[in-house]
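Only one protein chain is missing; all other protein chains are in place.
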Amino acid sequence: MSRRVRLVVFLIGGGAVAALLAIAFLSMPHFGRSEHLYRDLAVPAAVKHVTANVVSSVNFDQRGMDTFGEETILIASVVGTAALLRPAKEETERRVPDTGRTLGATRLVGYLMLPVSLVIGLDVVLHGHVTPGGGFQGGVVLATGLHLLYVSGSYPALDRLRPLELFDIVDGVGAATFAAVGLAGIAFAGSFLANVVSFGTFGALFSAGTVPILNVAVGMEVFAGIVAILAKFLDQDITVVKEGDQ
Amino acid sequence: MNVYAYFVAGWLLIVGGYGIVRSRHMVHAIVSLAVAQAGTYVLLLAVGYQNNVTAPVFGSTEKPTKQVVDPVVQAMTLTDIVVSATVTALLLALAVQVNKRQGTVDPDELAALEG
Partner (left out) sequence: MTTQAAGHLLPVLVAAPILVACLLVAVGPRLPRLAVDVLATGTALGVTGAAALLLVVTDPGRTVTWFGGWTPVHRVSVGIPFVADSVSAGIALLVGGLMSCALLYSWRYFASVEGHFHALMLFFLAGMEGFALSGDVFDMFVFFEVMGAAAYALTGFKVEDESAVEGGLNFGIVNSLGAYFSLTGIGILYARVGQLGLPQLGDALAHKPPDALVVAAFVLIVTGFLVKSAMVPFHFWLADAHAVAPAPVCVLFSGVMVELGLYGTARVFWVAFGETIPLDDIRRTFLILGATTAVLGAVMCFTQRHLKRLLAYSTISHVGLFIIGFACLDPDGTAGAALYVLGHAGVKGALFLIVGVLLDRYGTVDEQDLYGRAKGQRLMPWLFFASALGLAGLPPFGTALGKSLIEDATLVHGFDWGPALFVLVSAVTAGAVLRAGLRIYFGLGPEPQQEDADKTRGDEEPDTPRLTRVPLTMIVPIVVLVLGGLAAGVVPHGGQAVAHAAERLIDGKGYIDQALTNAPPTPLHPEPKADWTTLGVLLGVVSTLLAFGFAALGLWAQKLPQPLQVVSAAFRPLMRVLHHIHSGHVGDYVAWLFVGVAVLAGLVGIPLR
């Protein structure tokens, strides 16, 4: 279809969808209301399971199956990206020379912030059940923190600290741990993803049952997975060349 | 207006669709898809909001109470964000390969699949 016909078709369809949404939104409960049925059930449930961060409780305890599916999407996408960005038959990977020309100040800031970011990331992962945060958020901080090496250093510097086979193992182990904890729930507590460790005291590091364990598993998986995805994209840009070029 | 937030969400969904329809570059189309998804984040969070209450995280100073915003929509939005990031990564990987095979990422010029 020509661009104009396409636009006309979209204007008809989009206009009607806009009308549909408008009519629906006008019947929605008003923004900022105080009746929230699910919240009234979720907060007491979180307190019963000694979890101070109710969002983490919903994510890993009450609606843990959703998070299981979500982390499966992540690892499937990592594998998918790795498969899609593999060097094609007529391509090879070349070695990148270690010539980086970043400013000294950039390099200094990068090398200072790298351990800080990693520590913050670990903190966000480990305390996900008592403060805002959790495995996903902390994992992303860890992954991007690691890439400070690339931003303020050079690609070979990043490459040296990033053994991809190890990251694949960590990725797989993290995701598998989630499944294993779930299955342990069947074996020891009567239901998939049911709690199997003691609850501890409210607000402490050791509380909320299996939630911190799942947080760590997800944190490992997200860290390794995002590093792997970024590695594939960087490789495509930096190291993969058509055979014969250089 | 007490349903304005939802209209913002609806606008994002439609404008994201418009972006894909009028796109001349696959990466732009993929980002427009992410914009459409941002509409769902806004919708979910708006549905769960309550005026004048705090976040659903308790500690030594915040005693457990039901006067917090809805934590379930926050969990749903977190899931949604992870889905978006991963799907975007996959689609960008496909776009990289399309560029390599056909030399272009302009949808008007991609020609392998007509009929």
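As written, the chain order gives the labels A and B, with residue 1 at the start of each chain.
Throughout what follows, contacts are C-beta pairs under 8 Å (C-beta built on N, C-alpha and C of every residue); 3 or more make two chains touch, one makes a residue touch a chain.
Remember, it's a predicted structure, so these values are computed and weren't measured experimentally.
Within the full complex, the chain left out of the display is in contact with A, B. In the complete complex, the hidden chain is touched by one of A:119, A:183, A:205 or A:241, namely A:183. For chain A, the list of residues touching the undisplayed chain reads 1, 6-7, 9-10, 12-14, 16-17, 20-21, 23-29, 35-38, 41-42, 45, 58, 61-66, 68-70, 72-73, 75-84, 86, 88-89, 165, 168-169, 171-173, 175-176, 179-180, 182-183, 185-186, 189-195.
Chain B meets the missing chain through residues 9-10, 13, 16-17, 20-23, 26, 29-30, 33, 36-37, 39-40, 43-44, 47, 72-73, 76, 79-80, 83, 86-87, 90-91, 94-95, 97-98, 101-102, 107-108, 110-115.
Following the convention adopted for this analysis, only the chains that are shown with their structure count from here on.
With each centre defined as the average position of its C-alpha atoms, the distance from chain A to chain B rounds to 15 Å. Listed in rising order, the residues of chain B touching chain A in the complex are 2-7, 10, 13-14, 17-18, 21-22, 46-51, 55-60, 64-66, 68-72, 74-76, 78-79, 82-83, 86-87, 89-90, 92-94, 96-97, 100, 108. The part of chain A that touches chain B in the complex is made up of residues 3, 6-7, 10, 14, 17-18, 21-22, 25-26, 28, 30-34, 36, 38-40, 42-44, 46-47, 52-55, 57-59, 63, 66-67, 70-71, 73-74, 76-78, 80-81, 84-85, 88, 130-132, 134, 136, 202-203, 229, 232-233, 236.
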